[in-house]
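Got a structure for you, questions after.
The excerpt is restricted to a subset of chains, each kept in its original location.
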Amino acid sequence: SDKETVKVNDDVNKDNPSGDLAPLKEKTKVVVAEDGAASGAGFYIANEKGYFADYNIEVEFATFANSDDMLPALASGEVDIAGGISSAAFFNAIAQGIDVKIVADKGHNVKGKSYFTFVIGADKQDEIKTYSDLKGKRIAVSGENGVDDYIFHLMLDHAGLTKDDVEFVLMPDFGTMLAAIDNGSIDAALNIEPLITTGVAKGMHVRFGDATDFAPEAQIAMVLGSPQFMNEEQDVSLRFMAAYLKGVRDYNDAFKKGEGKDEIIDIMTQYTALKDAAVWEDVNVTGLNPDGKMFIGDIRDQYELYKKNGAIRGDFKFDEAIDTDITEKAVEIIGQYE
Amino acid sequence: MSSKPKISIQDLTKVFYKKDNSVTALENISLNIEDGEFVCLVGPSGCGKTTLLRILAGLENQSSGEFTIEPGDEDRPSQSMVFQERGILPWMTVEENVAFGLEMRHLPKAIVKERTAYFLNKVGLGKFAKMYPNELSGGMKQRVSIARAFANDPEILLMDEPFGALDEQNKYILQEELLSIWSETKKTVLFITHSIDEALYLSDRVLLMSAQPGKIVAEMKIDLPRPRKLEDFRSNPEMASKFLAIWRHLQVEVQGSRL
Amino acid sequence: MRDIKDPIETEQQEWKKQQNQNRLKTWLTIFSPVCLLLVWEFLSQSGLIDARFFPPPTAIVSTFIELLTSGELFHHINISLFRIGFGFLLGVIPGILIGLCMGLYAPIRHFISPIIMALMPIPTIALLPIILIIFGIGEVSKVVTIAGSVFFPVVINTVAGVISIDSIYLDVAKNYGASRKDFFLKIALPGSLPVMLEGIQMGQAIALLTIVAAEMMGATSGIGYLIWTSYSAFLLKEMFVGLILISFFGYIFSLLLRGLQRKLVPWR
């Protein structure tokens, strides 16, 4: 690639603590912005299992209420890495010269086991059986011109409905959706794990179909990198991504293959608000690609939708927003996942 | 002293009880005031003058003893009080303040209006009817207070140092006005003051109170003919000697209570 | 007579100087926001502050005009004013009534005060789900959110107002035989009005502060909605338009309330 101007220390040696790349000479702090979501599993596991420490990287987590709040922090270099969703905000920020990069996968739905999907009120099960039954219903979505909105649109297309056929209710908080669906203020909601499991357990709502029915390859969350971190500190970012992917692979081992599941669930209870290990067995966990690969075509579709809705201001080249070089290089170094 | 006294007080005692120290504000006050009499009560500060008035006005309960106010023949309130300067309501106009007592008795609008206007003119505030008290001088406020009490047409008037905060010239003018309204209506008045001159000038009888506990220790009839003029009163050597008598008496009381 | 003319002239000149100074003060008052905007414009244009986060005022104005001509802005303003207005009334009226009762009856005051003190520091944002559960997601919940935050300063100041009524006025009422109703209407209400109005003024400021939170739930329009959706879409110019509108209405409302105050409390 054309960014080879920066000299990267990428010599691999089996004797290093990590078994691959050499640790950094000086201990380096990387600040990771998180919103306490389960999709940050890769970060949490890598941190707990010492994959970052192997590279002499110290990770500091900063919790934000939602991913849009992270953009200014990323842009100003206050945080190096953020876990965010794709949204108009992200593209608008880039259009205003905030050079944030999309780096790797941080969440997609696993077929038939979506962690981000529609639910309907527990008392609405007789009324709403198919997607087209949603006609005339109130549906809560947590944001406009973001991945939520995108999935909502795909669902409408799938159901053969238009936006005017249903009532779109903007509700920025997933927790609020539980309350709203329970008291009948809304009929359906696009909610997220582990709140979906919580709500099902409390008898507030039930899962309604699965988002992979109509959006099999939706890119929900992504690892974002600050421009400084991705361009000027490639020694660090390469090692960071390698450690992250190791964490993601342990996650996949646990939830796909059942290897070391207890340890991983223990880590998850530490880092997320879902403290009950037993519930983790019922949760539809976030899909995380062990090689960090994303559905780039889908991200482009999302962008096109936001643009069509007039939510994108200003011009920029879509491809420049995506920078997977470092991730790919990390995969090269730690090898493909089987 | 042919008919019953208008106000008769027997053995009235008032104690303010507190855990550590209880204060006997009034001790065995016995007193008769005739109908139409103008009585002044003079005493050192803190001797219980206000307390006595508040008991008569029903704003405080006595600890023991009794008092009666002889009811009149009409449907009139038994008493009205003229408070010190702060006693008029700042959120009502002059007119509304004067009408206050009548309004509270829910008299017909026409009567309220007529009586209010009458007494407003009487105290020379006709032109200020629509003003609020904060636009008035201290003297004008006291006129409102007096007009309010007279307009209410009570059996007796209780006045608690109404002119205490006024400057001397205004005080003289209001004293004259008060006497002129009083001579028309011939109400029974119990008037509290610190000023010996004021007491001598206004009253038929001056009662002297002792320092705490308040007792009535002396009384003095003032037989200066009415209508009185300040000139006559000031140049009267008998009044000068009465003044000095009261002054000596009070001085003993005040010094005694100061330690 | 020639002797008197001199001092009047002296004082006239003094007075003119004074007038000029007053005019200067008025100018300062108008000039200062303009000055702030100019500094902002300069810093933003020259790159001394980050124009991506602080777009220059001229850019904000042009966005404002865009939104205005599209008619969108009117819609936002209308609905927010409606919510603020109703929420304000719904907070102020019970605040006054409960405050008067608390002020007049000590047992009620002692019973309710601790509850009010306990509820007051709870942030509106934490009450949103509870409000939603009780009132749903319609207009009612927005109005109630605003009412809830307006209520506290009004009730507290009304109680303070009643308690601060000079006891001599209570004596006057008693001496002149005021009935319970007359006492309430002619003494307690007007007597507590000045302090109560300060609480209402504060309530107005808080109503504006709360509009963003109130319009975060199930809203599809309103100034608060404009602010936070613009913010979450990273459309900072639109966000600043919203913020400046809030500033502007804050100014207008406090002028209106000060006018009302002058009408309601003519005796001050």
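All chains are identified by letter, namely A, B and C, in their written order; residue positions are counted from 1 within each chain.
Note that a contact is a pair of C-beta atoms (placed from the backbone, for glycine too) under 8 Å apart; a residue touches a chain by one contact, two chains touch by 3 or more.
These figures come from a predicted structure and were not determined experimentally.
Visitor: Per chain type, how many copies make up the whole complex in this structure file?
Guide: Full-complex copy numbers, labelled as displayed: A x1, B x2, C x2.
Assume only the chains that are shown with their structure count from here on.
Visitor: Per the centroid of Cα atoms for each chain, what is the distance between chain A and chain B, given in Å?
Guide: Measuring from centre to centre gives 85 Å for this pair.
Visitor: With centres defined as the mean C-alpha position, give me the chain B-chain C separation in Å.
Guide: The answer is 47 Å.
Visitor: How many angstrom lie between the centres of chain A and chain C, each centre taken as the mean Cα position?
Guide: 41
Visitor: What residues on chain B touch chain C, complex-wise?
Guide: For this pair, the touching residues of chain B are 54, 57-59, 77, 79-81, 83-84, 86-92, 100-101, 103-105, 132-134, 152.
Visitor: Which part of chain C faces chain B closely enough to touch in the complex?
Guide: So the residues of chain C touching chain B come out as 166, 168-169, 171-179, 182, 186-187, 190-191, 193, 265-268.
Visitor: Flag every residue of chain C that touches chain A in the complex, lowest number first.
Guide: Touching chain A: residues 52-53, 128-129, 132-134, 136-138, 216-220, 225, 228-229, 231-236 of chain C.
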